[in-house]
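Heads up, one of the protein chains got dropped from this complex, but the rest are sitting where they should.
Right, subunit A next:
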Amino acid sequence: MSQPVLSVSGLAKDYGNGQGCFDIDFELYEGEVLCIVGESGSGKSTLLSTLAGRLSADAGSVRFRDRAGSSHELTTLAEAERRRLARSEWGFVTQHARDGLRMNVSAGANVSERLMALGQRHYGQLRETAAQWLEKVEISRERLDDRPTAFSGGMQQRLQIARNLVTQPRLVFMDEPTGGLDVSVQARFLDLLRRLVHDTGIAVIMVTHDLGVTRLLAQRTLVMQQGRVVEAGLTDQILDDPQHPYSQLLVSSILQA
């Protein structure tokens, strides 16, 4: 617990027109959920993609500590190594389940894909592991051979979680995972997520514009505006006593309802 899973300092991604994200510093520890909130276009998703190596950073450093305890500098990491980490140590949950799932193969194959990528070649074991994970995300194991197209939006999103967590990653990136879900489904989804994070001790970085999600899940929160972090700290502190004018606006405009 003493060493952070991820430490970010001075990170910048500049699109060249003033857009992007700049001067990002934070640390993330095991079992911690960090939410990044802010309005549309404030650089949340850019930051997430830059951290996950999907975009190349223009300045700063991102250090990731893997399961074995060795440290990797993600901004200069070779692609082969980055892809290896992405398969074994990270997960990425997208806003639209369609982007994160293979829609034309069964739920079981979706969950097993990462295991097979890591070299598991026993069909019976793969299937059993997949069934267990479906149950963990509250999908009946009878649905193992159904395609995700036959699933509801909430189930697809839970399937995406199972597909990402099956290899027990240390760090999961989530880009507005509750974006397309209605409120009751959202609540169950968040409940499930909180339990999984608690049980597995993974670290999560989640982009959201829903402060309700932040309050439920996150220990710490970054508030972003125009590509910069304007306020960072414990979630309760930020939501109950926002200091920066923009955070105050955000909190007052959303929590009133």
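Operating definition for what follows: a residue touches a chain if its C-beta (ideal position, glycine included) is under 8 Å from a C-beta of that chain, and two chains touch if they have at least 3 such contacts; residues count from 1.
Methods note: contacts and distances are computed from a predicted model.
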For this session: Pick from "Alpha-D-ribose 1-methylphosphonate 5-phosphate C-P lyase", "ATP synthase subunit b", "ABC transporter permease" or "ABC transmembrane type-1 domain-containing protein" the UniProt protein name of the chain that isn't shown here.
Result: "Alpha-D-ribose 1-methylphosphonate 5-phosphate C-P lyase"
For this session: Write down which of A:Gly108, A:Pro169 or A:Gly227 is the residue touching the left-out chain.
Result: A:Gly108
Seminar exercise, completed: Filtering A:Ala117, A:Ala150, A:Leu234 or A:Leu249 for touch with the omitted chain leaves A:Ala117
Seminar exercise, completed: Omitted-chain footprint on subunit A covers residues 79-80, 83, 87, 102, 105-106, 108-109, 112-114, 116-119, 121-124, 126-127, 144-145
